[in-house]
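Data block below; observations after.
With one protein chain held back, the other chains of the complex are shown just where they sit.
Labels A and B are assigned to the chains in the order they are written; within every chain, residues are numbered from 1.
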Amino acid sequence: MNQLENIHTIQSTPTLIQTDTLRAEVITAWTQLQMQQPLVHCITNSVAANYAANVLLAAGASPAMIDNPFEAESFANIAAALSINLGTPTSEQMQAIKIAAQTVTAKSTPWVLDPVGYGAFLKWRSAMVDELLLLHPTIIRGNASEISGLAGNQVQSKGVDSSIASHEVYQQAIPLLAHCECVAISGESDFILSKEHNAVIQVNGGSDLQPKITATGCALGALIAAYSAVSTPTIATLSAHVHFAIAGKLAFSKAQSVGSFNVAFLDAIYELNAETIQQCADFEILNIE
Amino acid sequence: MNQLENIHTIQSTPTLIQTDTLRAEVITAWTQLQMQQPLVHCITNSVAANYAANVLLAAGASPAMIDNPFEAESFANIAAALSINLGTPTSEQMQAIKIAAQTVTAKSTPWVLDPVGYGAFLKWRSAMVDELLLLHPTIIRGNASEISGLAGNQVQSKGVDSSIASHEVYQQAIPLLAHCECVAISGESDFILSKEHNAVIQVNGGSDLQPKITATGCALGALIAAYSAVSTPTIATLSAHVHFAIAGKLAFSKAQSVGSFNVAFLDAIYELNAETIQQCADFEILNIE
Partner (left out) sequence: MNQLENIHTIQSTPTLIQTDTLRAEVITAWTQLQMQQPLVHCITNSVAANYAANVLLAAGASPAMIDNPFEAESFANIAAALSINLGTPTSEQMQAIKIAAQTVTAKSTPWVLDPVGYGAFLKWRSAMVDELLLLHPTIIRGNASEISGLAGNQVQSKGVDSSIASHEVYQQAIPLLAHCECVAISGESDFILSKEHNAVIQVNGGSDLQPKITATGCALGALIAAYSAVSTPTIATLSAHVHFAIAGKLAFSKAQSVGSFNVAFLDAIYELNAETIQQCADFEILNIE
């Protein structure tokens, strides 16, 4: 994505939002997720398929991994949200991705784009991501390298892992709001850019072990999609990040190595409740210059 | 499957079978599984591939996921059983499925059909399932929505999860015995329809957490296939369901959240033995009107 047609800038007078209000809305979103158990259409990679499905089930949603081009349209038509992840694309998945994205766009169903590995060394998927941007995904989420690359910067990539820090990137990502409602950048802290609120929200928490577990970012993208079925893009993105950040922090308090941490993490995703969100959600609204 | 050629009905005079006899046969089947370690040819989905293989290894079988059309025939020829699952089909898998099903049918090797997501919104796989029915799978297993749809009912589906209860469906499923030896419906209780015994067996146990773990149904289908290599269709289907129901119940007594439950579940699948089956197997034979 080297040429953005519209350069969107964060305005100098942000919509007045407060963390207390947002926290209450996150609790509402979590409650709605449990009640509605929305059907989430996921097109994801071979590494994440099982893990993302388990995360969504644990969080309260109903995932379905439908990634063939022959069923993508009919299924996207009944799904409450769509999650597209380009981790290990096949030709048939690529067709399914395009069909599903067009279908949900036509129906105004929310969808999330996770441009795994976006960059110069993975051109096939990157070209598809550029195409998908024109359909205006509801939310774009990725790590710092992917989002920076997507915003038109030359990034030294390290495969599918990020080589730069999230806090260095979020200012660069502002122009991407021309293509979507929210941009989320995961890292040591996560940064969520909201077009609606003209604001950036920094989410703290999680654990250093999370990048040591594969597919956590992919599962987070799918969880954002699940929340987008029951709330606004900003609240959905924030809710999924808060859900992950709290679960990561609680899991690390129980287990400090990767295997047992991952088990504790899934437990914590499942065990989250309104009280825990109220007590543990850790985010702040940043001023943008 | 809207038109069944033969409507099979459960006769008014069921073959006399008793739970004690069945329990002894389940123990024999489990013992044979440990001794023979049958080679099970699995064609399954990207979500279930790892999990189903681990369940089969833990239970004593030897799984091999061979899902390309170029090796499907030669491998189906040496396999002791075949498990076909249509969770995330690709064009190459579809070809492999057809070849493998034809091969095992010709050799009278037992095979299991799991019509994941059967219904109006997933027509590509549903058409393949209809074709496969004509080859007479040994056993058909699915959740209540899938089995009800397969029996010709209009079902409101929720993706790949069931929207109806298993006990509401088993009477509807009787006509499916025209196409196979057994039909198994998983749910809060599981129901197994046996053509041989003209009976329905209800299997209790398991845990409410099982539907919160993805691919448990898919792994159950593969386990039925493993047991079918060492016993009759009815005993194979019953043994796999009893194996799962006991493991689910024991796991829940150790762990009440999804991540740790899943670990305990795999432990319990592996640790099952004849004594545990004798003590914990919980099933009953139902009268059909």
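Definition applied: a contact is a pair of C-beta atoms (placed from the backbone, for glycine too) under 8 Å apart; a residue touches a chain by one contact, two chains touch by 3 or more.
Everything numeric in this text was worked out from a predicted model, so none of it was measured.
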Contacting the left-out chain in the complete assembly, out of A:Asp161, A:Glu188 or A:Glu284
A:Asp161
Among A:Thr28, A:Ser46, A:Gln102 or A:Gln202, which one touches the chain that has been omitted from the display?
A:Ser46
One chain is left out of this view; which of B:Ile147, B:Ala264 or B:Ala281 touches it in the full complex?
B:Ala264
Using the touch definition from the top, which of A:Gln36, A:Thr88 or A:Asn153 touches the missing chain?
A:Thr88
I need the residue numbers on subunit A that touch the omitted chain, in ascending order.
45-51, 87-91, 117, 120-125, 158-161, 211-215, 257-260, 262-263
Interface residues of subunit B (partner: the chain not displayed)
39, 41, 46, 49-50, 53-54, 57-58, 62-68, 70-71, 74-75, 77-79, 90, 92, 262-271
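Heads up, the rule we're going with is that only the chains that are shown with their structure count from here on.
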Inter-centroid spacing, subunit B versus subunit A (mean Cα positions, whole Å):
35
